[in-house]
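Notes for the one structure printed next.
A single protein chain has been omitted from the complex, and every remaining protein chain is retained in its original position.
Let's turn to subunit A:
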Amino acid sequence: MFRNQYDTDVTTWSPTGRLFQVEYAMEAVKQGSAAIGLRSRSHVVLACVNKAQSELSSHQKKIFKVDDHIGVAIAGLTADGRVLSRYMRSESINHSFTYESPLPVGRLVVHLADKAQVCTQRSWKRPYGVGLLVGGLDESGAHLYYNCPSGSYFEYQAFAIGSRSQAAKTYLERRFESFGDSSREDLIKDAILAVRETLQGETLKSSLCTVSILGVGEPFHFLDQETIQNVIDTFEKVAEEEEGEAGEGEAEGEAAAAAAPAEQGGSGDQDVAPMEM
């Protein structure tokens, strides 16, 4: 995308029918660190890569609880994401107050999308620079939606956003057909494996990712480091054993390098973000 004379205002169309400011906002989403969501019939898992500004700082919070039955993972301008999460929480609480029942996630994403659309049609505003993966439960089961800065939203079985998300998407595309009937544990494992894809060679440690889950009979909560490390250990160890045999799959090359450091990774990283829930 190159600079052109139609990209200064969000209220200026290009001759080819594009709103460049909105598209630039979508670029901001691609700059953020990866966030991944996947769902089965009864559960939704949201996972993200913990990116910190520097070694000295704690990492950005990218997954937020909206209600017991709704969670959101963001990628892009986290400040915009925080503000939108607050809006979502407020909508959820107001709905519960008025109707004494949980806000259906499908309604929430429409509210979000409408809010985003307003910013694409006002000259004194700018689009939100954040993509949201909204996971939630309603009467018809588990749902995962993606809301983008343009104001559109889509429902997904599994999706990834942010930098290097294409690697995760490729992994998910191969596996998504089985997610519907996946068990809770398999879903978590797939989420962490998808996170690993975005790391592209970097060793996978539990301190590098945040994983959250919600489902039927299970309110939204974060998985603790120990649980995540245990899941990582299961597939790192398997890969280690198969190391000596003839060519396996994608797991091979990365896992061999990742296996040794992964052992040390789990113990030392308890100093992770005091801000992490």
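As a convention for this text, a contact is a pair of C-beta atoms (placed from the backbone, for glycine too) under 8 Å apart; a residue touches a chain by one contact, two chains touch by 3 or more; residues count from 1.
Quick note on the criterion: contacts and distances are computed from a predicted model.
> What is the missing chain called in its UniProt entry, if the choices are "Aladin seven-bladed propeller domain-containing protein", "Spermatosis associated 17", "Acyl-coenzyme A oxidase" or "Proteasome subunit beta"?
The correct option from "Aladin seven-bladed propeller domain-containing protein", "Spermatosis associated 17", "Acyl-coenzyme A oxidase" or "Proteasome subunit beta" is "Proteasome subunit beta", the UniProt name of the unshown chain.
> Check each of A:A52, A:A79, A:I93 or A:V118 against the chain that is not shown and name the one that touches it.
A:I93
> Which listed residue, A:H43, A:K65, A:H143 or A:R196, touches the chain dropped from view?
Missing-chain contact among the listed residues: A:K65.
> Identify the residues of subunit A touching the omitted chain, counting contacts across the whole complex.
Subunit A touches the missing chain through residues 65, 86, 89-90, 93-94, 96-97, 277.
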